[in-house]
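Worksheet: one structure, shown below.
Note that this complex is displayed minus one protein chain, with the remaining chains in position.
Moving on to chain A:
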Amino acid sequence: MIYFHQVNKYYGDFHVLKDINLTIHQGEVVVIIGPSGSGKSTLVRCINRLETITSGELIVDNVKVNDKNIDINQLRRNIGMVFQHFNLYPHMTVLQNITLAPMKVLRIPEKEAKETAMYYLEKVGIPDKANAYPSELSGGQQQRVAIARGLAMKPKIMLFDEPTSALDPETIGEVLDVMKQLAKEGMTMVVVTHEMGFAREVADRIVFMDQGRILEEAPPEEFFSNPKEERAKVFLRRILNH
């Protein structure tokens, strides 16, 4: 589904991704962890070409992401993305936020798009907020809308970049619950997070990054009980001890 082969990326002189090799299969949930600045966001953003790679090969859904001849919008409609700061459209209602892309990208009629939107709003637990504006919602509710917005495109892959990092502690759970449900239903998910409980429970695989490299890749039981890399040990100790 997602295949990185010897991928490198530079920001000017700065080498942000170093020889990345990573394969993610359909239905897999991969959690990426690592210290801040290690390149996790960059890695995830390469998958839908919000960032371009400098060298190597990146294939997503059988498409060479950085090939000039592909229709990037065609690829992106199959990849939902959820951001740390939600990035809901503040001038639109919740319903409009969710129906925009299905109507303008997939050309689904408004009535059907609204029905789909309501279905996913039910699913994330806030159908009563359909006509609210984002500014009227709590952080957790906004993030759930953002997830519904992604799902309404019926994507094959969902990307999450620290979806709970900007939330108040009491609303983190409601967002993680939605993500767990999604994982259970077989969605292919790539999740950057510091929520180790979620990683342990839901991930098929943990990918540990540091300074632009993937240092370790293992199933959660193995990674959490017996990390091989010294830096992974240090990182885990720091993050689990507060």
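We adopt the following convention: contacts are C-beta pairs under 8 Å (C-beta built on N, C-alpha and C of every residue); 3 or more make two chains touch, one makes a residue touch a chain; residues count from 1.
To be clear about the criterion, contacts and distances are computed from a predicted model.
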Expected UniProt protein name for the omitted chain (select from "PadR family transcriptional regulator", "2-oxoacid ferredoxin oxidoreductase", "Amino acid ABC transporter membrane protein 1, PAAT family" or "Cbb3-type cytochrome c oxidase subunit I") would be "Amino acid ABC transporter membrane protein 1, PAAT family"
Touching the absent chain when the full complex is considered, from A:Ser36, A:Asn73 or A:Ser225: A:Asn73
Considering the whole complex, which of A:Tyr11, A:Tyr89 or A:Tyr119 touches the chain not shown? A:Tyr89
Hey, which of A:Met81, A:Leu137 or A:Val202 is the one touching the hidden chain? A:Met81
List the chain A residues touching the unshown chain? 48, 50, 73-74, 76-77, 79-81, 83, 85, 87-91, 100-101, 104-106, 135, 146, 149-150, 153
